[in-house]
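A short worksheet on the structure shown next.
Missing here is one protein chain; the remaining ones are kept as they sit in the complex.
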Amino acid sequence: MPQLNPADFAPQLIWLAIIFIGLYFLLSRVALPRIGEVIEERRDRIQRDLDEAERLKTETEKAIASYEQALAEARGRAHNIAQETREKLSAEVARERTDVDKNIAEQTAAAEERIAIAKSAALLQVNEIAVETTETIVNELIGATTTGDEVAAAVSRASANT
Amino acid sequence: MASTEHGGEQSGGSMPDPMHQFEIDRIIPINFFGLDASFTNSSKWMLIALLVVAGFLILSMRGRSLVPTRAQSVAELAYEFIANMVRDNVGTEGMKYFPFVFTLFMFILACNMLGMVPYSFTVTSHIIVTFGLAAVVFIGVTVIGFIRHGVGFLKFFVPSGVPAPMLALLVPIELISYLTRPVSLSVRLFANMMAGHTMLKVFGGFVVALGFLGGWAPLAFMVAFTGLEVLVAFLQAYVFAVLTCIYLNDAMHMHH
Amino acid sequence: MTKSAGDKGKRPGELSSEDRTHLKRRLSGLGERLGKVRSRDRPASDENQRGRGIGYALRMSLDMVLAVVVGGAIGWFLDRWLGTAPVLLLLFGVLGVAAGFLNVARTYREMAAEAREASKGHTAKSVPFDDDED
Partner (left out) sequence: MEAEAAKLIGAGLASIALVGAGIGIGTIFGNYLSGALRNPSAAQGQFANLLLGFALAEATGLFGLVVAFIILFAF
């Protein structure tokens, strides 16, 4: 094998050392910093963009949430207003009805009073008429003259009996 | 692949030497204080790997745009791949060794992949190269362990909760296990790359030997095998880098 | 936002309930997508798992064999140094076998822990093993 020829070892090792060290310095001083820089910059940029997107997303979510909240609030307020109006209306209706009821009751009471007066007046008249009629009838029938007081007592007894 | 390059027609259709592709050719002989530091074909392909890796990574990032071009996204992919590997295996404090692991991975990957190009030379198919890389990792990891834990790093070789007589047996075992690391690291890469290329060479020889009529079957096999070799080239670079990370983690956090 | 063609009694700026549910659905869709994008940064573990598994497989066999080789090599060098012909080679070869099994056991424990971690939450209906296969 030509690889095992010791005479060839020295030049290969020497040139390997020279070239490897040269390559090391070329790469570590020139090439790698450039690549690393670009990669870092890109990573930063991507990170920034991602963060921005994330931020916008959360903002949009917040906006939607607040919109929905506002919507819900508005709905609630509308509901409240309707409720209040209904209550006010029904209260008014109730008050009016009680007014009317009172009115009617008063009028009814007055009418009843009038009727009672009329009735008692009528009843008095009926008694007088009955006494007179009884007096007349008795006078006519028996020809006797009765006093008004006797007749009246009798009538009231009779009317009490009936 | 590169079967016809070297001596395909030697001695009447006999098989070309599948090992010939691993020969070292001295392109520019250099003597550096008595050391042979010749610029060889191996050095040439290492240099090409360096130019390809550094050139690609630097040129692709020229735009530095936030929306990457195709080349830039490949560079970034490689960066992220190794960065995740280091972070997963070593943790965040291991990130200071990230440039080293990245260089290691890219160098091995480039050498392996360039080895798949016809007429090229596979640097990592030489045990001395892979062993050099593994030795750097091994020595570096050991030094890091001693720096972080001082002499306490020697506890790494002493299993806890074991009676003393057993330790006489267990400490050498742990030591051998630890010393196996660079060997297995280098041998794995070397063996995989060499075996694959030898295989391709041998089957390339079959294609030539069997000629136009019978050469189709080995050719089809070669196509499939080349695909597999590309996968292996990537996988071996990956395994090398992962093991480097795991050894780093062992040295930094010291738990079995 | 209002897509009202039919309902005329609506004031401008008012949302119907279906509009709102539509909006909400779009928002939750957006939230899902955002979550998905955020979680995409986590590495997809399944493919990763397989790749690491192959890495483990490539490690274990060679680790086991090379521990023996390394042990043998140490023994061989010590033998040469101390002149105790095959004793240390054999001793360190045996220790190498033990080290190889130690390597494999350690890797296996690591791997099994990882597999347990990965298979957490994987509970699909199993098919009983009743029919013959050959």
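Order of writing sets the labels: A, B and C. Residues in every chain begin at 1.
Everything below uses one rule, namely that contacts are C-beta pairs under 8 Å (C-beta built on N, C-alpha and C of every residue); 3 or more make two chains touch, one makes a residue touch a chain.
A quick note: this is a predicted structure, and the numbers were derived from the prediction, not measured.
Every visible chain touched by the undisplayed chain in the complete complex is listed here: C.
Among C:L27, C:L78, C:L91 or C:A115, only C:A115 touches the chain left out of the display. Summarising the interface, chain C meets the missing chain with residues 49, 53, 56-57, 59-62, 64-65, 68-69, 100, 104, 108, 111-112, 114-116, 118-119, 122-127, 129, 133.
We take it that only the chains that are shown with their structure count from here on.
Interface comparison, A-C versus A-B: the higher count of C-beta contacts falls to A-B. Put simply, the C-alpha centre of chain B and that of chain C have 24 angstrom between them. Chain A and chain B have Cα centroids lying 82 Å from one another.
With touch defined as above, chain B holds no residue shared between interfaces to two or more other chains.
Here chain A touches chain C in the complex through residues 50, 53-54, 57, 60-61, 64, 67-68, going by the rule given at the top.
Of all residues in chain B, only 84, 88, 169, 172-174, 176-177, 179-180, 183-184, 187-188, 191, 235-236, 238-239, 242-243, 256 touch chain C in the complex they form.
Here chain A touches chain B in the complex through residues 1-5, 7-17, 19-20, 22-24, 26-28, 30-32, 34-39, 41-42, 45, going by the rule given at the top.
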